[in-house]
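Only a single protein chain was left out; the remaining protein chains are all shown in position.
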Amino acid sequence: MGDTRQTIAKRAALEVKDGMVVNLGIGIPSMVPNFLGENMKVFFQAENGILGMGPTPKENAEGNLSNAAGLPVTILPGASYFDSAIAFGMIRRGCIDLSILGALQVNALGDLANWIVPGKRVPGVGGAMELAYGAKNLIAVMNHCDKDGQPKIVTQCSLPVTTYRCVQKIITEMAVFSIVDQQLYLDELMPGYTLADVKNNTEADFSFSTNFKAHD
Amino acid sequence: MGDTRQTIAKRAALEVKDGMVVNLGIGIPSMVPNFLGENMKVFFQAENGILGMGPTPKENAEGNLSNAAGLPVTILPGASYFDSAIAFGMIRRGCIDLSILGALQVNALGDLANWIVPGKRVPGVGGAMELAYGAKNLIAVMNHCDKDGQPKIVTQCSLPVTTYRCVQKIITEMAVFSIVDQQLYLDELMPGYTLADVKNNTEADFSFSTNFKAHD
Amino acid sequence: MHLFDKVTDYATAKSAFFDGMTLLFGGFGGVGTPPGLIDCLIDSGVKDVKLIGNDAGFPWIGIGKFVCLERATHLLASHIGSNPTAGDLMNQGKLHVEFSPQGILVERIRSGGVGLNGFLTELSKGTQLEYDKPKVNIGGKEYIYEAPVTGDVGIVYAKKADTFGNLIFDKTARNTNPYVAMASKVTIVEADEIVPMGALDPEEIVVPGIYVKYIVQSKGYNWKWVWETQDKQ
Partner (left out) sequence: MHLFDKVTDYATAKSAFFDGMTLLFGGFGGVGTPPGLIDCLIDSGVKDVKLIGNDAGFPWIGIGKFVCLERATHLLASHIGSNPTAGDLMNQGKLHVEFSPQGILVERIRSGGVGLNGFLTELSKGTQLEYDKPKVNIGGKEYIYEAPVTGDVGIVYAKKADTFGNLIFDKTARNTNPYVAMASKVTIVEADEIVPMGALDPEEIVVPGIYVKYIVQSKGYNWKWVWETQDKQ
């Protein structure tokens, strides 16, 4: 399980390019920075009011310097602090080049469900709607199936939708998909998985990308 | 003329109390600070982004420190700078205890006309609408009659209205009026003017305040 | 005391709280929520409070401590995931929770704070978070109307305040605090440091003191409260 999450985060890290401004959700997305190339200059934004977040401090963490999950962070040269209205203003305005979010379900149209499982504990939507609405590019990262083995890439979301038509890429431990014009395309298979694995565990119909590749 | 304006400003200064936050329009209102009591602590707000404006600098004026008319000012200890959205936010929100504005016409209902004389040069509304709308207390200061000798306290404004039902007090060189529940009351006569002067030069009907006084 | 000197004690601050009030609170996951004023709120004994803020804190941190006492009837927030008790109270019908997208919520507070009458957005269109909010058609396109919110009382945490109430904040403890200060009828600030008027650079002031009614000296608290105690959850 831990390894699966690392594998997904490592693959997602390839989507982060030099010079980007990136917002990462909690869970798998928060592992992405561990896999970035050495000399890349990337600014991570946190919706609680930082642009230019650095790694977790090794010591001397400051109580009032945390990421959106409340965990201690550092800042990089050129970072800025701002209030929540500005934080979400830059998100809605389309200033975030890439957002990587966890997901409960994604359908072939790019609809994202990630904020509530009715009848279970209700966490609330947080900043997910704004990120899904505003980010120039949205990648959903998740295990290919849920704990009961049910596909999470679905024909129709059974869970309440966070934002419609927003997901542009899905990365799981089995495969990478793109969604273009509300069509789902298989881009690549992840190491150790076959096309049959993906077909058996994906409810939504999909086509192959023109540059589909099985493995590196 | 100069003396008339000074007289009006001096009378208006009596309305400014210790601890108030005050916004002054251009023209006669800008002369009010010259007549304030020595030990009063008053904060003047300027809608271009200052709370706590001080007097005109005697020398070494700074190019980027001006009032809303573009004239150089200073600041007092405890002053703050802020952007235009915050400047008007505090005005609309009702944080300004008193606004003193010039006026072209005021009617007995408290409607204020002070932004445009159609067909003549068009200055535009500036911040007058927000000040008239938001200030807790609005005093209109003006010459009693216009240059052609026509009354400016009218039954109905012939000029386009800036804001309806906003003026609470009118101060001219002849008299001081209050407007309460859309009724015009004469509070006092200014030195050198008789009741007949005021009646002859005021178009709107008025009653007498319970504490009406002719002179000090 | 001059009107411009707003420094007071917790007893005076406490007297501003009342049963049934709408309380705005600053903070994001507990960071930036004034700890001394939360204790003061708890001490005050007030009940039937309508809470508005980013989240429900943690059960032992921030507004969460008050939420767990079941003296709030309503909570408008973007999430309650870090406070399971809030979820339980919601499911038991003891706490009415309205969810808002996080950035929309702070804009609603700002809208009230700057004297506007709400705004339009397409953000939550077609989702459960539309609730029964009015739809407005502008130029053939339908938007959700988001109403302004204001508070009877607002509690704010600042790094420094001068005695007039000019405020500066500390890193990510700024979050919703500036707008809570603007949108509350009675804004109470808990500051780590209180300085004379003129001691703050007018350029660095984030919230002008005009919005502030009372200032109290923070008694300090454990800076590492959030993450060092998250394991408790």
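Side notes on the structure shown:
The letters A, B and C name the chains in turn, as written, and every chain counts its residues from 1.
We adopt the following convention: a residue touches a chain if its C-beta (ideal position, glycine included) is under 8 Å from a C-beta of that chain, and two chains touch if they have at least 3 such contacts.
Remember, it's a predicted structure, so these values are computed and weren't measured experimentally.
Hidden chain, full complex: it touches shown chains A, B, C.
Among B:Leu36, B:Leu65 or B:Leu195, only B:Leu65 touches the chain that is left out of the view.
When the full complex is taken into account, the listed residue touching the unshown chain is A:Phe82, out of A:Phe82, A:Trp115, A:Phe177 or A:Phe206. Residues of subunit B that touch the chain left out of the display are 46-50, 61-72, 81-85, 87-89, 91-92, 116, 121-130, 133, 160-164. Touching residues on subunit C toward the chain that is not drawn are 107, 111, 114, 116-122, 134, 136, 138, 143, 145, 147, 168-171, 202-204.
One chain of the complex is left out; on subunit A, the residues touching it are 18-19, 21, 41, 43, 45, 51-52, 75, 77-82, 85-86, 88-95, 134.
In this section, only the chains that are shown with their structure count from here on.
The leading chain pair by number of C-beta pairs in contact is A-C. Taking each chain's centre as the mean of its C-alpha atoms, subunit A lies 29 Å from subunit C.
With centres set at the average Cα position, the gap from subunit A to subunit B is 56 Å. Residue positions of subunit C in touch with at least two other chains are not found.
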